[in-house]
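The other protein chains are all here in position, but one chain of the complex has been omitted.
Right after this comes subunit A.
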Amino acid sequence: DIELDFAGDENFQENHEREKHKGKRRNDDRQKNKRENQRRKRSSKSVQGIREESQSKTERRGRGRRRRGKAEHETSEHEGNEEKRDQIRAKTTKSKKNIKNEKTRKLEGKEDGEAQERSERGKLKLVCAKNEEKIESGDQLKEKEKALGVKKKKKKKRKKVVETSSEPESSEEGDDEEEVNDDGEVRPELLSPEELEKLKEALDEKKKLIQSLRGKPWPMKQKLVTLRESQLFVEKYEGALGQGKGRKLYAYKKWMKFQRDFENFKAACIPWEMKIKEIESHFGSSVASYFIFLRWMYGINMILFGLTFGLVMVPEIYFMLTILLFTFLEQALMGRPYGSIPRKTVPRAEEAGAMDFAVLWDFGGYAQYSVLFYGYYNNQRAIGWFKFRMPLSYFLVGVGTVAYSYMVVIRTMARNANESGIGDDNSFNFSWKMFTSWDYLIGNPETADNKFASITTSFKEAILEEQESQKDDNIHLTRFLRVLANFLVLCCLAGSGYLIYFVVRRSQKFALDGLENHTWWERNEVNMVMSLLGMFCPMLFDVISTLENYHPRVALQWQLGRIFALFLGNLYTFIIALMDAINLKRKEEKVVKYNITMWEASLYNGTGSENSTAPPITIHPADVPRGPCWETMVGQEFVRLIISDTMTTYITLLIGDFLRAVLVRFLNHCWCWDLEAGFPSYSEFDVSGNVLGLIFNQGMIWMGAFYAPCLPALNLLRLHVSMYLQCWAVMCCNVPQERVFKASGSNNFYMAMLLVILFLSTLPAIYTIVTIPPSFDCGPFSGKNRMFDVIQETLESDFPTWFSKVFSYASNPGLVLPFILLMVLAIYYLQSTSKSYKEANVELKNKIQMQNEENKKKNKQAALKAQMDLEEARKSASQRNNDASVQRREEDEKIYNKNQRMYHGRNPSPSVGDREPHFPVRGPAPRNCHNGNHGNPRYLPGFHQQSEPRMYRVPSVAFLGFK
């Protein structure tokens, strides 16, 4: 099947004919040997079969010689190529074996060469004859195809022969021979130079074939088969043959392959990649974007957790490592264990119920006096042999988590911005829709149906929109509806804000009364109400937003914005309530502090009066009176909020999605309407709500992580569970959205929200750190005036004096202010340059567009001109047509030949000739038609028959020609 490629390669064949025959002869030699030996009946049979076939062919030889011109030539060439391939194969099998007696063999080859040559030629002729016999009445194209088919059969047989022939011999020769056969490995050093040369040429041909394969007029299947074969061949021998450049190329290819494999491996290592891909295929990329975002969050939380756990919690944990018996590490690194000092002990009053589940669930009791919260940490400056600066580390980790988060978010945003580039979606609305609306990641028929439907509806909508924008009559109604929707949403927000405010006030009242007098519902009212509102209000917004009639992508952004406002309002109401609570605690603290001094004094006085030299009375740490420790309280609140939030999410998932799906699925058999298609149906995945839930969850983590170091760990757990739970829920209980749309660019929207939330959540944390003095008897900063004093302290005591001096100079406002000024200037400069770049880009784009339009115009003109020419030519042709139809037939033939040459020969792009205006018309497209006409002897070239197709083909051909 490579014959067409070698239409012009006659020289090559002539040059290598001899060698080919030699190879062939070897093959035959072997066969002869085998037949004599009669070792394997199978092989001998096949050989005999071929012989018989050839005999039968000779009988029919005479019949087949009707048309023997080009076709025969080509087929013979093809045959030659095949032989060459066979010969190469034979050679590879033999290469090893031949190494010793190669020369003698060659001599033999020369002796027998002539006889073999004769027999070969005979065979070739036979083949040709057979081909032609088969295709007697067909047209020429079909002829060729059939010939190909025949040859394929033939080739297969030959291959078999070669294989079978090599088998017994290989068994004779020994094990290494077999190895060569199996692996197909060729050792170039074992080949003679001329064989190498040949192999190289074959390789080049294969490469050429691969390159030119696309333009061949073959059926697809054949093309694929050929391509695969040639690629295999090239791959097999390229490396072996390559020396110098080829070898380098081969190495490069291997390297590329390795890189590709490595990429695949890396992709396989990305956690949950397959899960997300599967979801993407079922639900489209917008749902998948949520899961990708979730995974990204997981990564960030992993690092936050690593920071807090490694630098804060582990040094403070003692009991865990005593279990591991790392006494050295204990001594080296650890702080004091539980129960050693008052802040690490549950007070006596709470001890009774400290292990109750209800208490632990509220993070009181043992959970409160553990490493999970701020209050447990000791203010000892350096602990263990390593002098680990615990308070400093605590502070720096708190700052570091926030700084790291900022960095990551901003970096990701910048990268996304780069990727998205500057695309204006407005200018080519319909072509964008036409060519880019399909989501190629969809792998599910149902989703594909949905997508199909949504594309059609989007087209309808776009057309309607276009019409409406021209008509411009309904715009007032739409505007009114949009305003109304926003008004309703605002009402809803105000209502929910008031409800939360009301609940918070009530809870403060409860707190003043004492929480023990109230029920569990009342105690957890704030969290419950916040979670419920956060769950139900978005649904209401969603319903309201159907009024607005936006594109789903825009609608998603509006929805996100609204939920954002809701959550933010809720969160800030909560924070304000917390601030009130902090103030209350601080008042309480003052009283307690005074009481403690009194208590200590009385203790001292009591002991002092009896015996001044007696050792001081040891008091169990549980009995020491405590301050209220507002930091732990804040941490507890956040942890409770997170827990209740997580719980509501999971419960909603189970009830709203799973239970609904189960009911719909199993009640459908005995219900009076179709539950699946109609009324309750299955739920859709709520992208906006879930994303915002995630973002706000993260915001709470950032806010509370300073006061509750356990928060990143908790969040990690939550994200991990929700990854699996939500993946499962999506796949098992949700249906794809009715309007599946691509989530293009919305990723940066999420990121922007995350950044805003990060900023908003660091504000209260920083505010509390800077303005409120830490509690006097708990936490790493107890006894200091402000929490950040720890840095100054470290600078003074742990660094050399010159360093602190430098630092004090550097922190001088005189130095800081100019620096800030410089930074602002730099930012301004960068901003303006980027703006100018953007403008330049837009201009370039416009230029390209203009150029395109110009080209289009040119093409149109050219096409028109070609049409004119054609018409003229046709007129003249019709004049001529009347006198001589025979002449016309000849002309047709000529044109056909030309076409053939054009297709089979070297020049791929025919230029439009001015002298023959009808040539391009007949060029590429109507080849089949011509062939049919040509083969048919009854064909009479009527002008009317041809005029129609010509008319059709004019534009396309002209376009091709001028492109």
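In this text, a residue touches a chain if its C-beta (ideal position, glycine included) is under 8 Å from a C-beta of that chain, and two chains touch if they have at least 3 such contacts; residues count from 1.
Everything below uses one rule, namely that contacts and distances are computed from a predicted model.
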Task: From the list "39S ribosomal protein L2, mitochondrial", "catechol O-methyltransferase", "DNA-directed RNA polymerases I and III subunit RPAC1" or "CAHM3 protein", give the UniProt name belonging to the chain omitted from this structure.
output: "catechol O-methyltransferase"
Message: For the chain not shown, which residue from A:D513, A:D623 or A:D674 touches it across the whole complex?
response: A:D674
Query: Among A:L360, A:L481, A:A511 or A:L540, which residue is in touch with the absent chain?
result: A:L540
Field: Candidate in contact with the missing chain, chosen from A:R295, A:R506, A:R640 or A:H720
entry: A:R506
Message: Touching the absent chain: which residues on subunit A qualify?
response: 492, 496, 499, 502-503, 506, 519, 521-522, 525, 528-529, 532-533, 536-537, 539-540, 542-544, 668, 672-674, 676-679
